[in-house]
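Every protein chain of the complex appears in place save one, which is left out.
After this line comes chain A, so read on.
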Amino acid sequence: MSASVRLLRRQMQGQLRTTEWRALLIATWIAITLTTLLSLLGDRLERGLIRESASVLGADMVLSSQRPIQDLRRQQAADAGLNSTSVIQFPSMISAGDDMMLSSVRIVQSPYPLRGQIQTRPAQETDIPEPGHAWVEARVMSQLGLSIGDKIELGYTELIVNAELISSPDRGSGFRSFSPQILVNEADLDASGILAPGSRAEFRLLLSGSTEQVNSFTLFLNESLGDEERLFTLQSDQPMGGGALASALNYLKLTSLITLLLSALTIFLSLKRFSQSQHLRCALLLSLGMTQRSMVMLYLMQLLLAWAVLALIGSLTGIALEQMVSRWLDELLPQSLPAPALWRYFTGAGVGLALLVLLGLPPTLGLSKVSVSALFRDEDIRTERRGLVLQLICALLLLAVLLSFLEAPIAALILLLFLLIGGAVLGSIAQFCLKHLATPLSKRLLLGRLLVMRLRQQRQWHRLQSAVAILLLTLLSVVWVSRTDLLEDWQAQIPDDTPNYFVVNIQPWQTEGLQSFLDNANVSAEFFPMVRGRITTLNGAPIHAQMTPEQLEHNTLNRELNLSWSNHAPTHNTMVEGQWWQGETTEPLISVEAEMAEILGLKLGDVLGFDLAGLEVEAQIANLRGVEWTSFQPNFYVIFDEATLNQFPATYITSFRLAQEQQELANQLIREFPSLTLIDIDQMLLQLSQWLTRLGDSSALILALSLICGSMLMLLTLQQALDQRRYEGALLQTLGANAKQTQHLDLLELMLLGALCGLMAAIIAEGVIALLYIHLLDIAPQLHLGLWLALPLASFAFFTVSGALLRKRLTLDQCYRLLRAH
């Protein structure tokens, strides 16, 4: 074995016992693990759900509309040489015996899909279910207790489940792509009686052809796209499905930025301390005949060797964690995730290498500047402050690597700046508070004045420690609370009589029967008609000409609205301005939601023009209403007088509350009115809470890694600080203080720092959570007493215990020796 290899091996073995080398290894391991986990998970999610691909769209392009797509479109596609097929997708209650569940039904016709494949178990010979049959996803099978051959009821028709749907493209857009899905032949649609004019459904025309045909038809469609139509192509920016998931993934990646930054900072400080501790050693190696080049190579080899081992361990840990997280998500995801690209397995190792090389290169090259003469002078050697340019270049390169990994560079850069500035501000505030906290103590304690002096001397260290501790504790608390408490607190403040069921797609002729069904069960419900329409004019002039770009982006102006009519004000709305019309009106009148009116600058007496299925209707604003959108009541931006709107085809909507013991009524309702769509809000909230919990779990996992990294960083700086204090302590002991007093001085400083960090974290976390309550959930903020207790205590304990463990008590003899060595 050559000298270099032996030296390398021994050197690594010896350095494994040092805090800086351990911190370096752990931080690198975490960075590799985390990047592997996110790279794999991100790729699988994107491949499976988010990224546009023919196999996700089920076609080369998809025309989607909230209204039936005109035959003309299909004819135009045929003229352009494209293949096409129609899909209708809507939510519906599916029942089997006494069980029922809300599912997303896809009514399809052959050929389907145009691109990609449907996988079923058992495999089927036909591309879509035969009439009278349905293919359903595993979640439906398990919740309804179905086996192959069992029957399900869809509206008025019964279908035999002859296959389990394993995966299928064209899952639809938005949240519906996550609902459990059922595939049904279009021949069964009429018999089900579910879809009537005005029913809520997404109508899609799937199209495929050569690239040229698709491109030219895309151009043609873009020019003639109707208000209600949307076009999805392989190149479109807007994802067909998984938008929420893409956001969640970005959120996880941004969370990971904090961990990566902490790892980078830990690695940087470890390497800095490590290289400083190696100066004498390097001088010695040079004195023994080693060339500067060999010595730098020795240290680079050491870093590379450490990287190789960590790349293996970190990648394996990352893969294991990815398996765990995708298993958590699996039950919530519509279909199992595809395997990631092979190179994604190496992302973590790549980022780890970038971290070690870019952070390690400047201090390692700095080692070559060490002079053997340092060994004669026995003094603290400092290499010259050369290489600043190299450090800067390396830091920028590293930043580029990290940002490109996160794939959202702007957001990451903003977060980075926020963290740096926020950290600096928090650190300064903490240091300021610490100074003022200690001043009163200085008169009461024996070494109080020393404590104040030390707090002044150590201010930079305190700023760094407290910034890291406060940021970490705050983030952990917010994630922890939002994981479960946020939704629970929101649910808890909902009044007991808040409706928990919506019924939509009620046809006019069904209202009477449904009303008496509910009356018989003593369930009160108000019915509201719904007509779809779009706001086109204000006081006779086109709306676009009168509104600012910001106003035009308002939710009510860029889509079709659900309009209603009523001759009396809804009981759950409040009158803000004006009066409700009495009885029959002579001219068309409308009631407008007050917030919308304020944003769009609408006043009483203004006349709004509407396009209702091609007919223009104008109506004057008679009053403004206050609406509680989270009341789970049918709410509308615009309500007409009855006479103006009742001539248009409408469906009805209602909501009501069923107590726990009345749940059976929901089943009865579906049996009696199979074509209605019953939406169970409790079930939807449950699904939402599952998502929040899983997302919370995933980010808590990432933050746990941040916590390990942050703790390493704090321990590292703590030890560095304690080393400096050893000299001071030794001096004090030789001047007459006893070991206990110097220990108390160290621990008092750490206790103050710990408790203060915890307290500040509790204040900030509570503030952030209060903002979430006010702005996100629109409820009154609540105090989380647990945080106020747990954070200061945990932080106090961490600083005190680690300080006590790291601090070694000095005997007087050791003090003399330490002072002599200085």
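What we mean here is this: a contact is a pair of C-beta atoms (placed from the backbone, for glycine too) under 8 Å apart; a residue touches a chain by one contact, two chains touch by 3 or more; residues count from 1.
The definition used in the following text is that contacts and distances are computed from a predicted model.
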Among "Nitrate reductase", "Phosphocarrier protein HPr", "Isoquinoline 1-oxidoreductase subunit alpha" or "ABC transporter ATP-binding protein", UniProt-listed name of the chain not shown: "ABC transporter ATP-binding protein"
Touch with the omitted chain, as defined above, among A:72, A:219, A:288 or A:410: A:288
Touch with the omitted chain, as defined above, among A:156, A:343, A:376 or A:418: A:376
Residue ranges of chain A at the interface with the undisplayed chain: 2-4, 6-7, 10-11, 13-14, 280-281, 284-294, 371-373, 375-378
